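Scroll down for the structure; my scribbles are underneath it.
One chain of protein is taken out of this complex; the other chains stay put.
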Amino acid sequence: MTRFVPAQLRPAAFVAALRIRAAPFAAALAIAFGFGLGSSACRQEPTAASVTPALAPTAVAPHAELGFTDESREPVGGEGGTVVRRLTGEPATLDPILQSTGAEAEVLQYVARSLFDFDAGLHLVPGLAQGLDVSADGLDYTIRLRPEAVWEDGSPVTARDAVFTIRRVMDPRVAAPVFKPLFEDCTGVTVVNDRTFKVTFREPYAFRPMAFVLPVVSERRYAGRGSDAKAQARRPLSDGPYRVASWSAQQSIVLERNPHAWGQAGHFDRVVFRIVPDNTTGYRLLASGDVDEDELDSSLKRRAASDPDYAKCCRTVEFYNLDYNYIALNNRSPLFSDARVRRALTMVLDRAAIVRGLYAGSARIISGPWAPDSPAYDPQVEPLPFSPAAAARLLDEAGWVDSDGDGRRDRGGKPFEFDLLVSAGSEVGRQIDEMLASELNRIGVTARVRAVEWAAFVERVDAGTFDAASLGWSAVDPNPDPYFYWDSSQCAPKGLNSGCYSNPAADTLMRAARREMDPKKRLDLFHRLHRLFRDEAPAIFVVNATRKYGFTRRVRGLTTSPLGLFGIWPGPLAWWPATAPAGGAATTPGPAR
Amino acid sequence: MVAGDGARRRGGHDAGARAVTRYVLRRLAFAVPTLFGILLVVFLLVHLAPGSPVSGAPDAGRRLTGRAAEEMRRQYGLDRPLTERFGMWISRVSRLDLGESFVDHRPVAVRIREALPYSLLLNGAALALALGIAVPLGVAAGGRPEGAFDRISGAALFALYCMPSFWVALLLQALFAVRLRWLPLLGVASDAAPGGAAGVLDRLAHLALPATCLAYATLAFVARLVRSGIVEASAGPYVLAARARGVSRRRALWAHALPNALLPLVTLLGLLLPALLSGSVIVEKIFAWPGLGRLYFDSILSRDYPVILALSLLSAAATLAATLASDVAAAAADPRVRDGTVP
Partner (left out) sequence: MTAAALPAARRPTAPLPASGRVALAAVVALWIVAALSPLFSDRAQAIRLDERLLPPSSSHPFGTDDLGRDLLARVIAATPISLVIGLVSAAVSLGIGFAVGATAGFFGGAVDLVLSRLIEVVLCFPVLFLLLALAALLPPSPLTVVLAIGVTAWPGDARYARAEVLRIRQLDYARAAAAAGASTPRILLRHVLPNALSPLIVSAAFGVGWAILAEAALSFLGVGLPSPAVSWGGILAAAPAYIDEAWWLALFPGIALFVTVSAYNLLAEGLRAATTSQGSNP
C-alpha cells in the first residue's frame, strides 16, 4: 500500500509568485498569479486569468517515463450518466471548514468552491473570487467575489459569508486543521461591500495568496446554532456544480447536479462515491466495472499490468506528486546531534534497492525535504550515495567505535542503540524501517523498530519525545516553505520541528526566503538551502513515490498534476463519459500504462 | 446429602420461588456497584492512555498541533480534573445522554444505532449457524458414544476450537473469495445492490464468511456440551424408562434426552452472547463489517472518548445482564446455587 504514515501537518502559507504590477507606492492592482513549475510539470498553457509564470525553473528535467496526463484538449465526447469513484475511508464530516482527510477533500471538491484554486500547472486561478489586490506593504488583501456565485438555494455568495468563514476558521472552538494555520497571523477581516472583503495580516509572506484556496461556508447555515451546523456536516449547502443527494454511512455518498450551479458544470449527472477501505476489493470493483476510478498501490499496479481482463476494461494513470517519505531524527539526542552521524545513517540506507524492491521502480530518491517536482528542489543536488563503508568511517570519525569488542558501537560508555518508531498501520514505513535496522545492525548500530498505535505515535512525534520516527509528508498545496518544520524557533512541542533541527545558517536562509518577493532570488535561496539540507541531513530523506490510479475506459478528460488528480481546477469536473448514452462519439482508448 | 438441605427443600414450590426472587434481588443490588466499578476503570484507562482525540483519525492528512491543539483540548474539557469529568459523564449517562462523538460530532446514540443492526445480523446469523449445526451434531455424536462418528466429529470439533479466528478468516478469504471466487471478499453488500430475491442472496453471500468465522468456535463448544449432556441423559432413568416403554431410539434421543441436555446450554447461552460481541471485533475488521466491534476498535484508535465509554457501558451492562440471567436460570433449577454453597 502506498499509504504514507500520515504527515506532520502543515499547510503553512501558500507559495505564489506574485507579480505585483503596481509600483510600490501606488495602490495595489488586481492580480492573478502565475506560478510556473517548469516544463516537466506544466503541459498546460497558463489560463487567461493568470499572468506569465514568474517562477519557472526550467532546469527541472522532464521525467520521460511518466510525465503528466493532460486530456483537457480533447473535445468532450459525451454528457450525462454516473461516474462511480472509490473512497479509501469514510469522511467524518462534509463541513468544508472542518475537513482533515483526503476522502473529505475529494467529495467536497464537487460541492464547495474555493475563493481561488490551483490549476494543473499549479497556478492560482479565480474560483469564487475573481481577483485579489495586495496592498503595497503586503499586509492587506482585498478580495472581490464573482457576482454570479450563488448557493444551491439561489442566494448569492456574499462577502459576509467569506468573512464569517475566515472568522470561523480562526475561532479557537472550531477544529479546522487544514486552514487554521494559514490564518494564524491574521489580524483582522472586514466586509468592504456586498462582494468585497479585506483580510489583514501581521507581516508580509511570499506565499500568502495560497491561504485563499479556501472554501466558503454560508453564514445563514450556522446562524440558527445547533441543528443547522450539524446538518451542514452531513449535507453542506453547496455552491458548486453538484450537491449532496444522500449519504449512507459506511457505504456511499451520492452527489447530484446542483440546479443553481453557476460557472463550469461537470459532465456527469451523478457522482457516486463508494467507501471501500480495502485496496484489493477496490481493484476487484474496478476490474469488474463497478467503480470507474480507484487508487492502486505498487503491487496492484503490477497485477493490473499482467491481468488481461484489466487491459480490456481499464487503464492505469501514474504520476509523481509532492509527497515523500522521511525518517525524522531527534537532533536533541546525543546520538543524532552530530551531522556526520546523520549523514552516515542516510548513507547506510539502500534507497535504490527500496525503489527497485518496494516500489517496483515507481519512486525517486530525494535529497532534501521536497519532492523533485517542488519548485524549491534543486536537481543539481545529488543525494548522498549508498555506502555502508563510508558510513562506518563517518561514525568512527564522530567517535562511535566499538571500544569494548562486543560488536556494538559506543561512545563514552553509551552504546549506539535507539528506537525507530513507525505508525502501526503503515506497511511501507515498517518495511523501510526494517531495512534500515538490518543495515545498521551490520555496522554495529542497534535500531529497534517499534510499531506504535496511531494516537500514541502522533503524541510522541508532536511532543518530540522520540529517537527516530518514520513519517510521510503529504502536500495539500505546492508551498515549499520549510520554515515551520525545520527552523530552530519551531521546535516541538510548541512547533512542528519535531526533530528540533537547529542550524543558524539554515534559519537565515529559510527566514530570508519566506520574505523574498523576487522569485529568482527566492529560488536561489531555496537551492542553497537544499544543498545545506543534503549535507546536514537533519532527517533521513527517503523517496518520492508515484500515485497510481486505475480508470475504466469510459472515463476520459483526465488531467494530472503534482498536486494529484483532485485538488486542482477543474480536475474531476472535466471528466466526461466516453460512451455517452445519446450516441456521442466513442474515442479511441489511450495507451494502457 | 447433608441434613440441612432437605429441610429447606421441604418448603415446596412457594419457598423456592421466594428464594429465587431473593437471589435475583440480591444479585441485582450487587450489579450496580459492579457496573460503576467497570465504568470507573474504563474511564481511567481511556483518559490515562497516551494520545488524545486531537490526534485525529489515522487517515487524516492534517491534524491540529501546538496552540490550536491546546485550545481544542480545552474545548473538549480535557484539561479539567479527571474526577470532575467522570462526574459529568456519570450524570449525563444517568439522563440517558451518551454525548457526541469527537470524530464527527454526531450523537453517540446515532452512531451506535447505525452499527447495531449490522452487529445483530452478524451475531444472530453466527449464533443460528452455530446452534443449528451444533445441536444435531451433538445429538448424533451423543447417541452413539465412542462410535465412529463421535470420534471423528470429536477430533474435528477439537481442532476447530484451537484455531485462531483471524487465521480461519484469512484462509476462508483466500479459498472462497480469491481462489474460487464463490463469495465476496468483504463488505455487507455489493454496489448497485439488486433488489428483491437477488439482493437478499447477495447479502447472504456477504454474510456467509464472517458469520462462519464467528460461529465455528461456539459451534465446537456447544456441540461438545450437547454431546456430553446427551450421553449423561441417555444413561439416566428417565430415558431408560422411555425406551423400556417402547419409544424408538431416535425419539428417545430427541424428545427425552435432548431437553435435559439443553438445560446447561441455556444457562451458558447468557455467557455466549457477550463472548460473541467481543470476538466479533477481529472478524468485523477483517471483513470490513460495519458493526459495533469495528466502531469500538476505531474509536479506541482515534481516542473518541464518548463512543468508547458508551460502548464499554453497553458491553459491560450486556455481560452483566447475561451472567445474571444465566445465574438466575441456574438458581431456579438448583437450590444450592441460591444459598451460595455451590457457585
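Letters A and B mark the chains as written, and numbering starts fresh at 1 in each.
Just so it is clear, contacts are C-beta pairs under 8 Å (C-beta built on N, C-alpha and C of every residue); 3 or more make two chains touch, one makes a residue touch a chain.
The structure displayed is predicted, hence computed values, not measured ones.
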item: Hidden partner chain, touching residue among A:192, A:223 or A:353; value: A:353
item: Omitted-chain contact residue, chosen from A:435, A:496 or A:565; value: A:435
item: Residues from chain B at the interface with the omitted partner, ascending; value: 30, 33-35, 37-38, 41-42, 45-46, 48-51, 158-159, 161-167, 170-171, 173-174, 178-179, 274, 278, 281-282, 285-286, 293, 296-297, 300, 308, 311-312, 315-316, 319-320, 323, 340-343
item: Residues from chain A at the interface with the omitted partner, ascending; value: 1, 279-280, 299, 303, 353-354, 356-358, 424-425, 427, 430-431, 434-435, 437-438, 448-453, 455-456
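By definition in this document, only the chains that are shown with their structure count from here on.
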item: Of chain B, residues touching chain A in the complex; value: 49-52, 54-69, 71-72, 74-75, 103-106, 114, 185-188, 190-192, 288, 290, 301-303
item: Residue numbers on chain A that touch chain B, as the complex places them; value: 3, 6-9, 11, 84, 88-89, 92-93, 100-103, 105, 172-173, 175, 177-178, 180-181, 230, 233-234, 249-252, 272, 274, 276-278, 280-281, 284-285, 290-291, 423, 425, 453-460, 462, 474, 476, 493-496
